[in-house]
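What follows is an incomplete set of chains from the complex, kept in their original frame.
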Amino acid sequence: MKKWFVSQLKSGQAVTELFVLAEKTLSHKKDGAPYLSIALSDKTGRVRGVVWDNVEQIADAAAAGDVVRVQGHISEYRGGLQVVVKGLEPAETGADPADFLPATRRNPEQMLERIKALGQAVSSDVLRGLLDAFWNDAGFVAQFKQAPAAKKMHHAYIGGLLEHSLSLALLADRVAGHYSGIDRDLLITGAILHDIGKINEFVFDTNIDYSSEGRLVSHIVIGVGMLEEKIRQIPDFPKQTALLLRHMMVSHHGSRELGSPEPPKTLEAVLLNYLDEIDAKIKGIREFMESQDADAEWTGYHKPLERFFFRGTPETQG
Amino acid sequence: MKKWFVSQLKSGQAVTELFVLAEKTLSHKKDGAPYLSIALSDKTGRVRGVVWDNVEQIADAAAAGDVVRVQGHISEYRGGLQVVVKGLEPAETGADPADFLPATRRNPEQMLERIKALGQAVSSDVLRGLLDAFWNDAGFVAQFKQAPAAKKMHHAYIGGLLEHSLSLALLADRVAGHYSGIDRDLLITGAILHDIGKINEFVFDTNIDYSSEGRLVSHIVIGVGMLEEKIRQIPDFPKQTALLLRHMMVSHHGSRELGSPEPPKTLEAVLLNYLDEIDAKIKGIREFMESQDADAEWTGYHKPLERFFFRGTPETQG
């Protein structure tokens, strides 16, 4: 069991611990002596490392992607930390994969139960039947519980897809009643299923990355295929309902520029798009704020959103 | 009291009724005889009219913008209706202005009470005090109850600003609890006040149009001035709270392209922008759907949103 994680490392500390050997490069010092420049990672982040001694032996001991046991101490280097490695060998079997990929802080089983319960509360037999078809597909459920919702930006961790889908469905549940004329069943079903294509858009064994299918076809097109497959298996599924669900999935990014071949053209699709945007952005900004210096009024620059964010300072308001 | 409104007129009908004389043009037929081409309006819409007889006398009887009593009958012309006018004279005094501008279908007093109650539920003394400062300003309240929220697109009618502000504040109330770390008081106060500048952005006596101030300065800048004025009157108003409120007003359009000099940089401002967008778009699309042929699966083309909308057909879903 891991005791020390990347995010806990401090300059000066000695450490003997399991990490993923994320990168490995053999280099030479100016005097010609070889050394090994590496990167180590676990679920809390990534740290540079360097091997000065026994370089060749250690270089041969493991491949990038392997879980390894590292012995060394921590120093500071160019404003960050690095591990000066004394020893590195393949990890004994039995390492817990959950230690090495970032994961949701919430309980996946409980989240799954909660999202299923939301589905059970849908009053349309047809839509409840569709959701059941997904829950009865054990392979799907296993991946839906594991998959991240993104490579970075928001919910970029194991269980992130489930966490995001649940949060969005709960948000949809809150908002559905605010406007008359919204088909609540459709909105909630759409919220639960909108991103299912992501289970095949990403690979996430020791690292979260896009799959070839994800890059070549996109999770929207993958998801529509998964949806159509389940609908085909349900006898007499109403055609218009199927079309409305496919449309919600196709249009949930809101515009062509953002990857939806068609923009939302029903009230439920319009609402789903905005709520998805809210859940992704609010979660992403909060993750970003948490990753920053806790005392500062302002965060650093958030490149994708092109701005700094303000957290302010405590102030007595009476 | 008006009995017949523009939206109720039917081809073949005789009518004697009050309308706003929205437009008036003297023209000549091919044989040189003069005639008068006019437009008549009330709160339900606008209709073309034509005067063949007593043209000059009628032309002198009233100016564009006046409320007039019209006598004539309805015919069809180029796919629409027109009033063939036999008589037209200034309306007797006592016409109810509410008959001539489109207005909210809801009760303004009740809406006002409800939005005040939302403000009362704000737990911060300072913010409650700020809201009270607005409610205690009778001139403000009178305009806030009357003003439209837009010239067209959504809530473009008397009372529309209040209706939109209330709907947005209620929506904010629903959503505020969904995410931890949101300052609910700030969000709701921001929702109530975000568009107050619109009371001076529009003129709305017999017609809704932009004021010179609205076109030259924008409701965002007008609103910030109104907000700063009230804050100055409250002793020891906390500086950061004032700044956060000004920021929410400045940024509520979401981006520079949409008229906000700065984009949202706090969680509450980000959320306010999305919820405002939802309320405006969902209301606007529903108004558009209602204005269209009730039996058709698809609406006509919605130019500003560049798409058709789908309403579907009833379908038994079990």
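By letter and in written order, the chains are A and B; residue numbering begins at 1 in each of them.
What we mean here is this: a residue touches a chain if its C-beta (ideal position, glycine included) is under 8 Å from a C-beta of that chain, and two chains touch if they have at least 3 such contacts.
Remember, it's a predicted structure, so these values are computed and weren't measured experimentally.
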Homomeric complex, total chain copies (2 given): 6
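To be clear about the criterion, only the chains that are shown with their structure count from here on.
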Chain B residues touching chain A - in the complex, by the definition given at the top: 124-127, 167, 170-171, 174-175, 178-179, 181, 238-241, 244, 247, 263, 265-267, 270-271, 274, 277-278, 281-282, 285-286, 305-313, 315-318
